[in-house]
Structure formats: C-alpha cells, structure tokens
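Moving on, here comes chain A:
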Amino acid sequence: MTLLNFSIYDFSALINSIDAWLVETFSPTLGHLIGLVLVGTCFLIFTALLGLSLVYIERKICAFFQQRLGPMRVGFWGTAQTVADIIKLLFKESLITKKSDKFLFNLAAFVIMMAPFIVLSAIPFAKGLQALDLNIGLFFIISVSSIGVTGILLAGWSSNNKYSLIGAMRSGAQIVSYELSVAISLMTIVILTGSLQLSEIIASQSDGWWIFKGNIPAIIAFGVYIIASTAETNRGPFDMAEAESEITAGFHTEYSGIKFAFFFLAEYVNFFIISAVGATVFFGGWMPLHIGDATFFNSAMDVIPPIVWFFGKIAVIMFFIMWFKWTFPRLRIDQLLTLEWKYLLPISIINLLLMSIVALKGWHF
Partner candidate 1 sequence: MITDKTVLGSETQEYFINMGPQHPSTHGVLRLLLTLDGEIIRKVEPHMGYIHRSIEKMCEKDSYQQIVHLTDRMDYLSCHINNEAVCLTVEQGLQLEIPERVKVIRTIISELTRLSSHQLWWGVMGMDLGAITTFLYGFRDREMITDIFEETCGARLTMNYNVPGGLMFDIHPNFQKRTKDFISYFKTKLPEYKELLTGNVIFEERTKGIGYISKEDVISYGVTGPSGRGSGFSCDIRKHHPYSAYDRVQFKEILYEDGDSYARYMVRMDEMVESMHIIEQLIDNIPEGDYKAKTKAVIKLPAGEYYKRVETARGELGVYIISDNKKSPYRVKFRSPGFSNLSALDTMARGCKIADLVAMMSTLDLVIPDIDR
Partner candidate 2 sequence: MNNDQIKERILQWFPEAEIPAETGQYLNVIVTPEMLHPLAEKLRYSADTKFDYLFCLTGVDWVTHLMVVYHLDSTKFGHEMVLKVKIPDRVDPVVDTVCDIWKTAEFHEREVYDLFGVKFRNHPDLRRILLEDDWEGYPMRKDYKDEANIVEL
C-alpha cells in the first residue's frame, strides 16, 4: 500500500499507486475497468462542481461590472444560490413541444453534454493528472469539440420552433467558421513545439511560455485564438445563437428543467475547455513561470503547486472573456461571418506562415 505517496507537485506517483493497488487487489481486467469508472465519476463530479462554481463566479463578476452585488441571499454572499437553482431545475417539469421530434429533442441534450465531457479527458490539470495523454492530443480536442454543434443543430431542428431553428442555423454557420481560426492559431504554436501531444507542449515550455518565447506571431495567434474561441463557445459578444433580445433564447428556447440545465452546463464546460486549451498552449498549462536559466527565480516559482498555476491561468483568461461579454454589444450574424472569413482567417493563415519563417530562422527564444 503506497497510497500515501502523495505530492501536490506531482500526481503521477499517486495515480500510479492507485492503479497498481487496483490491479493487485482485483484481476488486471477488472482493476482497469474499475479505474475507468473511477475516472469517469471523478469527471462527472468535477463537471458538476465546475458548472456550479462558474455560474456563481460569472454572476458575481457580471454584477460587479454592472455596479451591483449579485446573489447575496442564499448562503454566505449567495454562494448557495447556484445549488438552489439546480434544485429548482431538477424539480421543474420537462416540457416537450407538440409535434416536435421527441427522440432528437431528448438526444440533443445528451449530445451537447457529450462533447465537452470527452474533451475534458484530454486536458492536463497538473503534472500527472491527465486521463488521456494522446500523441495527437490537440487534434483530438479540436475535432471532438466540434461534436457539440451537432447537439445545437439537433436541438434547433427538433424543437418545432422557428426561433430555435434560426438560432441553430446561426450557430452552425458560426461554429463551423470559427473552428478554422481556432485550429490554425493553435497550429501556429505546434510549429514551435513539433508535437501535438499536450504533455510535450507543456514540457517544451519549461524554460518560458510560448506567448513570451514565440515572438510576435505567438501574440497574434493568441489574440485570434481568444476571439475565435469566444465565438466558438457562443459567448457574448458572439452569442448569436441564443441572442435573447432577438430570438428569445435561440436553440434552447423550448428546453426546460434538467435538459435546459444540460445546455447551460455544457456552455460553461466549453468555456472552461477553451480557457484550459488556451492556457496550455500559450501559457504553459500547469507549468510555473520560468525564465530561461534563472534558476533561483524558477525554483521560487516552483513552490506554487502546478494545479494552482493551471487554474490561475484559466481564471485570468476566463475573466477576460467575461469582461468582453459584459461590455460589448452583440454582433450581427453577417458581421460575425465577415469578421471570420475576411479578417481572422487570412490573419491567422499569414500568421502561420510568419511563424514558420520565425521557426526556420530561429528568431524565437
């Protein structure tokens, strides 16, 4: 029993010891199976907690932008407000519109939840704390996260509501376009790392983050990534798909109760994922801030546990994206597509070229 081999700085020993213990105690097959179930349960709990806390945090942050206090009544400073909301949503009647496609209608809520859930498995939370370290990790994340749009389209189509349909169509056009920019801006960094594997991308930043090392193209790529990924998650100012002042609530107009909660949760998990990917690729994930060979500085930074670094970086990115949402008015759908096809995409392609030159000439640090 080496379960107590626990360190906040490196989770791999802990994970390995749990795995060894399971295999030892049960048969190897059953042991791995139980391991899988355990990981799945952990992600379920994590997703639920993430949703709860993000909704609360967003409410509070938006409240402070709007010069008010936000939820204050339930629990200390309203901390139990989101729990109360979830309980309310659980007890609400699950309504289905007449003449809607009931099978697709129900399926959509699960499809939309599935994509972020799978992607979450590839995110490295800390050293050794990653469920799936594929050698094509980044590619996997980009491709699987597109499944979410199917859920949105299904929801819009099956609701038997024109607002939902318009919302779904908008969302389809939007996500398909913006995925290009997201992928290309991430590829810009992949040129430097030479690997799609997330653990290697992080390891390559042990002497400094790519946003600092990657010269100007890295900064441009990060700018494009932030804009495009905000659009990809349907967040303001690109929340065309659920523009409440235009098409009531877009694709999830007809959903109620727990199915609505799924849409809500998926949105926040997606939000977390884009921040996490951004943090991993541009800011070194859980890697503490290191500057080249400055050993004293680096070891001082290492005192802060990686998991704190990871969530700290995510928090900063999230704060910026929330800041966009609560400041800017919404774009129109054609302006949104113009922005992507006429500006972001050419910029990111040229930037990719620029980065290749930088990498070839060795101008990066």
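Here, a contact is a pair of C-beta atoms (placed from the backbone, for glycine too) under 8 Å apart; a residue touches a chain by one contact, two chains touch by 3 or more; residues count from 1.
As a selection rule, all candidates are chains of the complex that A comes from, given by their letters.
Since the model is a prediction, treat every value here as computed from it, not as a measurement.
Asker: Consider chain A on its own, then decide which of 1 or 2 touches it in this complex.
Answerer: Among 1 or 2, contact with chain A goes to 1.
Asker: If you look only at chain A, which of its residues touch candidate 1 in the complex?
Answerer: The contact residues of chain A facing candidate 1 are 62, 65-68, 162-163, 166, 170, 236-237, 239, 243-248, 326-335.
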